[in-house]
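A short write-up of the structure that comes next.
The complex appears here without one of its protein chains, the remainder shown in place.
Showing subunit A:
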């Protein structure tokens, strides 16, 4: 996509700027004051919100869009996750939307003209109990039927792919793994920045430090949002705010099947390359990959009670690290540099909600729980369809919030363990 405001990034641009002391780079996105009214207002400038705006513009030509954000762009869960991308889900609707996301990730850097550093380095989910062995073999069969290529690998092959792993246990022996060679990681900030730049280039407004304080409705239709930067009128409103979805829904007068809990992650000091694949150990809630800087990026488990503090409980870190050290003995001497938490929005069936709501022209995209980053492009694609057409397309159809009333759960909590 051409980038009239920020200038197209290319090797020629780098050469040109090298000759003039890099004075010619423009801001990647504009920071305008809000107008009085937009066709579509999206609350939440994280990956999902920005991707929704981008595909509204790209696929439907709707560019009269504002993305408003309480904090700073990509400062919520988009900047707090462990950047894992995969699509090896058990249920058909999940596999469809996550695999759409993975396919979009594969060409996202070219599409956005922004390097999101997508790295399809492969991903292994360890089976460390007999239950997991059966569960993951079932997922492989399901994936093959869905056209998502995954395979079951035995411990010997797994050890070849991940030489630093200890497969013998004793507490958590590695009995095999679910391998998705197309899975991997991407640079999480770059995903938000790339979408933001592309949205800004299309003339959309990205308004940061603008907190929504109320939602105005009349005759069951949305009229406007009140914000810390004044009233902003809108024809359609999308709530894409992860952990605070319940609070926004309350402002609009409905309730969501969501509970917010902290999920933690941490990174170690940087070390030399030792693991060129993502390894997930769901039994112990430990997820590990090595960043391009050399840090071991470790995702932990969620707290089991509601909280909005972006830090989480200490004992969960201990549990995660204790279990990972048995599986990866070499990390036992590593120092951890940073630890943080993000507030994830958990639904009853651990699957997301992309849905119209009881209030006319308010749409909600939430409930991605512990696994939202990998879904960003697919989620934005499906959400743009929902907003533009007023009804869900094929990707979002199964994820309506009425499924809880109708008993049509998309049950990934059993398939993927608690966290995914």
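As a working rule, a residue touches a chain if its C-beta (ideal position, glycine included) is under 8 Å from a C-beta of that chain, and two chains touch if they have at least 3 such contacts; residues count from 1.
Just so we're on the same page, contacts and distances are computed from a predicted model.
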Name under which UniProt lists the unshown chain, selected from "Transketolase", "GntR family transcriptional regulator", "Sarcosine oxidase subunit delta" or "ABC transporter permease": "Sarcosine oxidase subunit delta"
Contact partner of the left-out chain, one of A:71, A:203 or A:257: A:257
Where the missing chain touches subunit A, by residue: 244, 246-247, 255-260, 304-309, 313-315, 347-348, 404-406
